[in-house]
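Every protein chain of the complex appears in place save one, which is left out.
Order as written gives the chain letters A, B and C; numbering starts at 1 within each chain.
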Amino acid sequence: MNTEMFDPELMDYANRDPRLPSPVDEGNADLGIDLEQRLDLYERQQVLRQFEKRAYDMFLQNLVKGTSHLSLGMEAVSAGFGAAMRQDDYTFATYRGHAHTLSRGVDLGPVMAELLGRENGLLKGKGGSMHLTSVEHGMMGSYAIIGAHLTIANGAAWSAQIRGTDQVTVCFFGDGTTNIGAFHEALNFAAIWKLPIVFVCENNLYMEYTPIDLITAVPNPAADRAAAYGLPRIIVDGNDADAVYMTALDVIAKARSGGGPSLVEAVTYREQGHSRADPGKYRPKEEVEAWKGRDPIPMYHQRLLGLGVSEGDLAAIQQDVARRVDEATEFAKAGAPPGTEHLMTDVWSDGGAAWRN
Amino acid sequence: MNTEMFDPELMDYANRDPRLPSPVDEGNADLGIDLEQRLDLYERQQVLRQFEKRAYDMFLQNLVKGTSHLSLGMEAVSAGFGAAMRQDDYTFATYRGHAHTLSRGVDLGPVMAELLGRENGLLKGKGGSMHLTSVEHGMMGSYAIIGAHLTIANGAAWSAQIRGTDQVTVCFFGDGTTNIGAFHEALNFAAIWKLPIVFVCENNLYMEYTPIDLITAVPNPAADRAAAYGLPRIIVDGNDADAVYMTALDVIAKARSGGGPSLVEAVTYREQGHSRADPGKYRPKEEVEAWKGRDPIPMYHQRLLGLGVSEGDLAAIQQDVARRVDEATEFAKAGAPPGTEHLMTDVWSDGGAAWRN
Amino acid sequence: MAELSYRDAVAYGIAQEMRRDPQLVMLGEDIAGAGGVFKTTVGLLNEFGPTRVRDTPISEQAILGAAMGAAMTGVPVIAEIMFSDFLAVCFDIVANEMAKSRYMTGGQMSVPVVVRTANGGGSRFGAQHSQSVENWCMMIPGLKVVAPSTPADVVGLLAASIRDPDPVVFFEHKSLMATKGDVPEGEVIDELGQAKIVRAGTDATIVALAYMVPRALEAAERLAEDGISAEVIDLRTLVPLDTNAILGSVAKTSRVFTVEENPRLCGWGAEIASIVAQEAFWDLDGPVVRITTPHIPLPAAEALEDLAIPSTDRIVRTVKENLD
Partner (left out) sequence: MAELSYRDAVAYGIAQEMRRDPQLVMLGEDIAGAGGVFKTTVGLLNEFGPTRVRDTPISEQAILGAAMGAAMTGVPVIAEIMFSDFLAVCFDIVANEMAKSRYMTGGQMSVPVVVRTANGGGSRFGAQHSQSVENWCMMIPGLKVVAPSTPADVVGLLAASIRDPDPVVFFEHKSLMATKGDVPEGEVIDELGQAKIVRAGTDATIVALAYMVPRALEAAERLAEDGISAEVIDLRTLVPLDTNAILGSVAKTSRVFTVEENPRLCGWGAEIASIVAQEAFWDLDGPVVRITTPHIPLPAAEALEDLAIPSTDRIVRTVKENLD
């Protein structure tokens, strides 16, 4: 047995060289985004952050059963895309989908209630944290098995093409997802049919507990594959809401005008573990610290201050969001567990579950 | 419904612009392959050609049931690789696997008998044309569902790596196969584990009845994706046995010496339909004719004459092969249908099929 | 009435529905330009054009994913998976996505997709192109499962499947493609969940599906010569399942036989046997007997394949032995 072929770093990921963030691109302060839009981006990030921090508290109080995957640290991606999308556009997300759901304007209360498994939850408690969906908001689902939703998102884009609407579909997924077969099928399919779709890889450097670079043949798991589908290479700083927003405007406009699909890689980092059960110890300390120093929200806060917004104005936004999160929490806690009558509904279009006469 | 987005050529593939072969690269006469090797390549191609022509006759006589996929016109690929492989290397092929099986030195008789569904067949008649396998020759199977065998071939390569042998695995597949998920998973996996494997895409321009360029986002379905796995772009003239042989020597040597995987695209053409049932009418006439003009065997025949080999020597080879094919045919025809006792054997390692006590 | 082959009935049935619903589209490998590898979609490209009848790459996950995504945003889709064995390469979309979407979203999502696929043995294609996999789908909550045995049923059940807002897997049997039968003039629409008693009888109930239906009928003919009156039920759809038809018949005959092309373990007949053994136990005069392909991969050679799949002879023999 030839063991020499292995790097000793395979024995302990936490002792690998850290993958550090690039320094802030302060040029992004000059992107020509107007202030109102920026305040909106700020507020969006606050909503995602405060909601998920509360969700985390709920876990700690054992009010959330099952599992749950937070986007803390990654808010700039869904804030930027959410702001750039049109109301009738479609979103597809993964199990890490709280942020993308809220970004489409879904009420906080039913989302929190769903995490708590209550009858007033977004899915009546039947789906749970990993399957957040709100068809009326264009939030076409959160999918918990890696890969499939990229192909399903294509279908929504194809449907818009057939129906002759100019709706755009935006599909979010992680770096780890770029190595599953469905990724490849979906990208090729979107390219040959010139579908109005944007694939957004949120590269947070880890596939669950495994560093993405150890299991991927190219350094940038999405961007370095774009050419295999005849697409341009697009990488964006996923911790900078302005940069994400500008990129989102571009690729969405391209899709909307018949220019076909794009593949965007947004490089970011999750501040906590992969899911509820994970303390995240496989990451070099220095790396975690460095990325915390690049937390998108304080960074954006600083940028707004630099652009002349007052601490008071920002505090007002924060407080307003805090109030909404409190209300959502109350709403959720006040919900009852789903009644037994829900067990046997919603399997079929007739509302029921009968498989026989 | 917006129909403008479609090209009229989608209505009739046979009226599309033909995809013509590139002219012969006569530089290949100078590749420095010695004559003995070239005569071996000639003989190999003769074996494949004559065997499959006979197999085709057997279909016409209704002696082959089921389906069957010929490599007529594509012989240079398996001849070239077959000649470059070492006896203990591994081959993995598709349902279009007669040539690759024979290229490993498997006897013609049992292969023909398998096509005829006889008990003296290579698989006792249990597998049929699409599953030719001869473990003792390193022919590790023909796989009839697109994609899977690329991942399985990785396993054989991994096993060689673990066992510390320097065996190389060569895995053949078609252009159409590059669009299925397993292709992507297999290539990434081979790259990150630096497996001793060569993936050979036989690009015959068609995925069954559909032109490959209409359903693939890049012009060269394999080569244009190599970079997505950190691999170099390799295209070879799949109708020129010398060119294939030289490329095969290179990539096999690389794999054998620990240099990791390669992805080779061999451009070629099948002279007949996709399978037994297919008259192949979806292809522009001019295209079929042009490629017939580039048939690898007459081309190679000419090259050998140019190198001073006599018609008589080549005729002797042809006749010897013809005799072998005749013998194989007799062997096959003399076989009995598999006895009923074979139905319930070979499910389990104990030889039987019992799922209960 | 027009006589159609089972094969032609597929395109005929699809055309009927595509004329009715201009939104309805279809996609699959080699279905457009080539009219399908089983020639079941011949003529559809010409009539409906390449926006509605579309060739795809070999990307079964992308095919069914696209079908699902389009369906849930208002465009009903017929997707072809060339051989039913290939459901395995896209089984995640079938079993984990399409089937569960409505339930998981608390009823928000509707997925009007029909997955058509060529199923079954008898063509000497070997183990990877001959399977009968209706049970792969029957076992998944949220999927409807249809498997017609005649051209008329192909047309009528296709229409019913296409109009059904739930995902339906529609199994077309390879060995029935060349068989012929009358199809009524005008619009043909059938109903899912209705079995047919295709032969009435009093001594035993034989429950069959698809390719096994003609064999069960032949067997019943031969049993009649021996004075055994067999009732033959063509299930036609596995989900919804017409348990009334089965239980009603068993109440009359007191004996039940299933004829299944699938390898034995967990076949649809197991489910039916379990229903009968639970709900019609007191009606039974003797064991519930399953006649199935043995639990083996299908061999390629004619002689072996014929031995594996339940034959008319085997049905006759088994029924006789068990009624003695």
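Here is the rule we use: a contact is a pair of C-beta atoms (placed from the backbone, for glycine too) under 8 Å apart; a residue touches a chain by one contact, two chains touch by 3 or more.
Because the structure is a prediction, the values reported are computed rather than measured.
J.: Can you list the shown chains that the absent chain is in touch with?
T.: Across all of the complex, the chain we cannot see touches A, B, C.
J.: If I consider the whole complex, including the chain that's not displayed, which of B:Leu150, B:Val198, B:Leu231 or B:Met299 touches that chain?
T.: Missing-chain contact among the listed residues: B:Leu150.
J.: Of C:Leu217, C:Val259 or C:Val276, which one is in contact with the hidden chain?
T.: The one listed residue touching the chain not shown is C:Val276.
J.: Out of A:Tyr282, A:Tyr300 or A:Phe331, which residue would touch the omitted chain in the full complex?
T.: Per the contact definition at the top, the residue touching the missing chain is A:Tyr282.
J.: Quick one: which of C:Asn96, C:Thr179, C:Ser254 or C:Ser311 touches the chain that's been left out?
T.: From the options C:Asn96, C:Thr179, C:Ser254 or C:Ser311, the contact with the absent chain belongs to C:Asn96.
J.: If you put the missing chain back, which residues of chain A would it touch?
T.: Answer for chain A: residues 1-3, 5-6, 10-13, 65-67, 117-118, 121, 123, 125-131, 143-148, 176-177, 179-182, 207-210, 214-216, 277, 282, 337-338, 340, 342-344, 347, 353, 355 touch the chain left out.
J.: By the contact criterion defined above, which parts of chain B meet the unshown chain? Give residue numbers in ascending order.
T.: Interface with the chain not displayed, on the chain B side: 90, 121-127, 131, 133-135, 140-141, 143, 145, 147-160, 162-163, 169, 181-182, 185-186, 188-189, 192, 345-349, 351, 353-357.
J.: What chain C residues would touch the chain not displayed?
T.: Residues in contact with the chain left out: 85-86, 88-89, 91-92, 94-96, 99-100, 103-104, 126-128, 135-136, 138-142, 239, 262-271, 273-274, 276-279, 281-282, 284, 286-290, 295-297, 299.
What we mean here is this: only the chains that are shown with their structure count from here on.
J.: How far is the middle of chain B from the middle of chain C, if each middle is the mean of its Cα atoms, in Å?
T.: Chain centroid spacing, chain B to chain C, equals 35 Å.
J.: Out of chain A, which residues touch more than one other chain, so two or more?
T.: 147, 162, 181-182, 185, 188, 192
J.: Which residues does chain C have that touch at least 2 chains other than itself?
T.: Each of 51, 56-57, 59-61 in chain C touches at least two other chains.
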